[in-house]
Every structure is written in structure tokens, then in C-alpha cells.
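A single protein chain has been removed from this complex, and every other one stays in its place.
First chain written, first letter: the chains are A and B, and each begins at residue 1.
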Amino acid sequence: MKDYFRNIYQAIVTILIGMGVTFRHLFVHAVTIQYPHVKRELPARSRQKLFVNIDDCIGCFQCARACPVDCIMIETVKAGKDEDLGETSNGQKKRLHVVKFDIDMAKCCYCADCVFPCPTECIYMTPDYEFATYDRNSLLLHFAKYSPEQVKALHERQEKEALAKAQAAKIKAAAGTKKPESET
Amino acid sequence: MNKSNLPPSRFELEVPNKLKTEEMTLSMGPQHPSTHGVLQIILKTDGEIIDSADPRIGYLHRCFEKHAENVTWHQVIPYTDRLDYIASMNNNLGYVIGLERMMKLEVNERAEHLRVIVAELNRIASHLIALGTYGLDIGAFTPFLYTFRDRERILDLFEEICGARLLYNYIWVGGVAYDALPGWRDKVLQFCDYFLPKIKEYNDLLTFNKIFIDRTANVGVIPAELAINYGMSGPGLRGSGVPYDLRKIDPYSIYDRFEFDICTGRGEMGTVGDCWDRYWVRVAEMYESVKIIRQACEAMPDGDAKETVPRNIKVPAGEYYMHTESPRGELGYYIISDGGKTANRIKVRSPAYSNLSILSSIAPGVMIADLVAIIGSLDIVLGEIDR
Partner (left out) sequence: MEPIIKVFFNFIPALADLPNWLAVTLIGVVLAVGTFLYIAVFTLFGVWLERKISAHMQDRLGPMEVGGWHGWAQTIADTIKLLIKEDIVPEKSDRFLYKFAPYVVFTAVMAAFAVIPWSKKFIPANLNVGLLYIISISSLGVIGILMGGWASNNKWSLYGAMRSAAQMVSYEIPVSLSLISVILITGTLDMQEIVYRQSGTLFSWNIFHYFPFAFLAFIIYFIASLAEANRTPFDLPEAESELVAGFHTEYSGMRWAFFMLSEYANMFVVSAISAVVFFGGWQAPFGFLNFIPGPIWFLGKALILVFVQMWIRWTLPRLRVDQLMYTAWKVLTPFSFALVLFIAFWKVL
């Protein structure tokens, strides 16, 4: 019997305490913000959209190798002998045409593992988080600055060079195979 | 398992005149508001009372262990984030310490302190979710929003230090990914000051509410022996009165330097090992975590937290089992290396998996509403169970 009344008493008291808490909160300022109208300033380290400063890229593939989900696709073409591609901002010489630097943000897992290995610090994550689109293809970011024609030309040149090199190697090899014979 | 070992069911059915009743098979989940994700439970019920509960898992399987064999040692860390996505820091920590011990790597002091701080902050964040969703399961909506409000502050701290709010990829082999910015430590201390009075608010609103106590006390009692037999760990096991906390028993990182207590269930509101005890252990652990955070913040030396991060991770061939105390219990990584670039095998012993397995043995005889309370008190994360 005592328990019975104590239970009722406790129920009433604890319910009133709880109601007091919620009532106090009626007059507390909301902690939420009205998102599209008010935007939080994200900290500088915030990991959202990837960005590549392609002018600084030397095409070393470090980021593509570091990526756990393979969302970075790079294609490079070697620069010609007398071509000068300039330097990166931290003074490294660029030796490769980065003809393709695509990042598929749909695949990206925002781990920022690609950011750290970059020798020229040209790939980094920005606090820009508003890049939702209606089309998944538009999440594929293209950073390379080469036009399709330029890429085609570069590829053709590379193939030509490779062909020439291969022929030279063949000749060299042919010459090389003869040489040992003459030595023996 | 012997039937006599089972806890006595609370509702013994007495059917007058041996009236034949039929049991109903009920599929609870995978789309159900209180299965905490994509858990399916096949229930056999007799009216409101459950005859058997059979958890079906696997709806969130993402091949973690297979992934881990195919990516490099470092690339596994973002995948560990996604195991227990509520406590990513603790997941990172277990894997990374395992690798460090295999590599015999000394870690920078500052990095160690930062690790402890973020891991304990993450523990608070995880327990806050557990508390809030538990209130939601029991039917109280408001505590959920309050806990999320405070969790948000922790996430803000994380965002400031590593840029991410959920999947941090912060703790790296040999250190941490980013050093703390100046002022971050003060913000953490400020958060501790802010947070402690809020726990009282949750207690007023939920913990000591009579209805809440009635719903959770004496419900889903797990005796210590049963809990140990099922390999439970974490707040689930401590709720049953077993003082088993890896931070004390097998200290890793620098936990042996800090003063804190192991919280265990004492059956204050009912029986030892009931849902309320498991809930209360989480509340009490938040106090302990705040204690640890304060000590770690005080003791944190200056320096470069990335000093000891190696450029290449070369793990010598061998095996190692590293277990750490994640918010859900003993999180184990069994790492096998053949000296190569990738792991030969990484097996994860996930605490929530073992904790969930006890469900089918304590569910018979409780009501549907109690089953919801039991699942909530086990605080499962399906991402970790299915991996």
C-alpha cells in the first residue's frame, strides 16, 4: 500500500519536473539556424568539395594512388624536349602535360587522404558544400585545361615519339644482338 | 543453451480451459522506426507477448574485411570510419594502435593526448545518441533533440580539428592527421563546462522520470553470467555489474595515466542488468569521459602532433589482435600481415554484434514494447554489425 502511494507520488513529482524542463525551454532561443537564409561559416579545415589548382599539378599520381575509392583519374603526356611547362608555385619543374584530371565527387569519400601526399599542395578540400545537382554526371569535376584538340595532338605526338623510340630500340636491339656475337 | 539458464519470463501466460491460440509471426524491420537501422527481427508473438525473437542481420553489409585486403594499410582507416559511424574516432584508434604495435612505433606525446581527447569526446557523442534514441524508443521525443543539440557542439569541435563531422579519418598511424589549432583545447574545456549541467537536464527530463523508470527497470534483465557467456562488452556488460573496461584492464594509448572509474550497473531502480542500468551506465560514463578529457587537456604538451607519422607504412609480417574500448564495447581488430603493402586479413570483432546476439535469449516472455526498450538499451549500430 505504501509502495502504491509512493509510486503515484513519484510519478506526479517526476512528471512535473519534466514538464518544468520543457516549459523552460519554450523560452530558450532556438539553436537551429534557418539554413538557406543563414549560413554557418565552416572552419577552414572543413572537408567538402575537392579542388585542384591545376597550374601547380605536376602529374605525379600521388593523390590518385592515395585515394581509397579511386575517384581521381589522371592522364599525363610527357613534355617535348624543348618544351617548357613552367614551374609550380613552390618551385618544382613541371615535366608532364596533365591532359586529364577528373575527380568524381559522387565516388569521393571525403577522407582527404589525397591532400597530404601532394608534393605541390595543389589538391585540397574546400569548405564549399553546396554542390548538389540533378545530374550525377555533373559531379564529375574536370580540372585539366586542355581542349580535346590539344589532347589529341599531344597524344598523336606521344604515339609518334613512342613509335620512333620503339623503332630506335629495335634497331639498337638488332645492333645489340649482333654485337655479342662479334665479341665472342 | 540450457533452458534453465534463461531468465524467467515475466509474463506467464495462463490460457483458460487450454484454449488453443495461434501465435503470430511478425517481421519487425528492416524498415521499422526502432530497429536502429536495418535490423530485421522475426518475432513470434502471442498477443503482445513475444515467444521468440530472431534477429536477421546483413542488410548493411559493405565488405569491410574484403576491402581491407585490397587497399593499402593507410587506406583502411577511412573504411574503419564507416564501421561504427557514430564513433569513428574510436574505430580509427583501435586499428591504428594495432598497426603501431605491430610496427613498434612510438607515438608523439601530443598526438597521444589529442587521440584520447577526441576518442572520449566521440564516446560522449555516441552515448548522447544512445540516450536520445533510447528516449525516442520509449516514446519521449524531446530528450532526443536535446542530446543532438549537445552532440552538435562536439561535432563542431571535430569539424574544427579535422574538417569532418561524422567520418573523421583523423587518427593516423604514428599520430593524427591534423594538429589542433591554438584555442581548440580551450574550446574543449568550455564544452566540458557547458556539458555537465546538461546531463542533469536529461536526468530531470528522462532518466528519473517515473514512466521511463517503469518502462526500463526490471525489463530485459541480463544476468552477469549470461552476458559473459554471450561475449557482451561495453555498457551492456557493465550494466550487468561486471567491471570490465579495457581502458582500465588492458590500457592502451595513454589511458593508464588518467583517473577515472569504471561505471557498473547497481540495480538502483530494479534488478542489476536491466535496461535502466545499461542506460545509467552510459550516463555515468559521460561524466567519466568529461573527467578524462579535462585531465588530458591539462596534461597535453606542446609540440608537433604529426612528428611521428611515417611516410610509408611498412608492417612486418605477423599477427596482432588489438582490442580497444569503443562506446559499444570491446572493438577488436585481428590484423594479419605478410609484410606486403596490404593486409593479408583484417577481422573485426564488433561489440554490437555480440551484444545483439543476446537478444534472442532474453526476448522470450517480454512484450513488444519491452523488446523495443531492450534493443534500444543494447545500443546497436548496424554498420558495425554487418560491416
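Here is the rule we use: a residue touches a chain if its C-beta (ideal position, glycine included) is under 8 Å from a C-beta of that chain, and two chains touch if they have at least 3 such contacts.
On a predicted model such as this, the values are computed, not experimentally measured, just so you know.
Among A:Thr32, A:Gln92 or A:Thr133, only A:Thr32 touches the chain that is left out of the view. Checked against the full complex, the one of B:Arg56, B:Arg101, B:Arg149 or B:Arg257 touching the unshown chain is B:Arg149.
Summary of contacts with the chain left out: across A:Thr22, A:Asn90, A:Ser138 or A:Gln167, the touching residue is A:Thr22.
Touching the chain that is not shown, out of B:Leu39, B:Val71, B:Ile138 or B:Val242: B:Ile138 (per the contact rule at the top). Annotation for chain B: contacts to the undisplayed chain at residues 11, 24, 26, 32-34, 48, 135-142, 145-146, 149, 205-206, 209, 211-212, 214-215, 367-370, 372. By the touch definition given at the top, chain A reaches the unshown chain through residues 4, 8, 15, 18-19, 21-23, 25-32, 34.
Simple rule for what comes next: only the chains that are shown with their structure count from here on.
Residue ranges of chain B in contact with chain A, taken from their complex: 71, 74-79, 81, 142, 149, 152, 159-164, 167, 169, 177-178, 201, 204-206, 208-211. Looking at the complex, you find that chain A touches chain B at residues 7, 10-11, 13-15, 17-18, 20-22, 25, 31, 42-43, 45-47, 66-68, 109-113, 116, 125.
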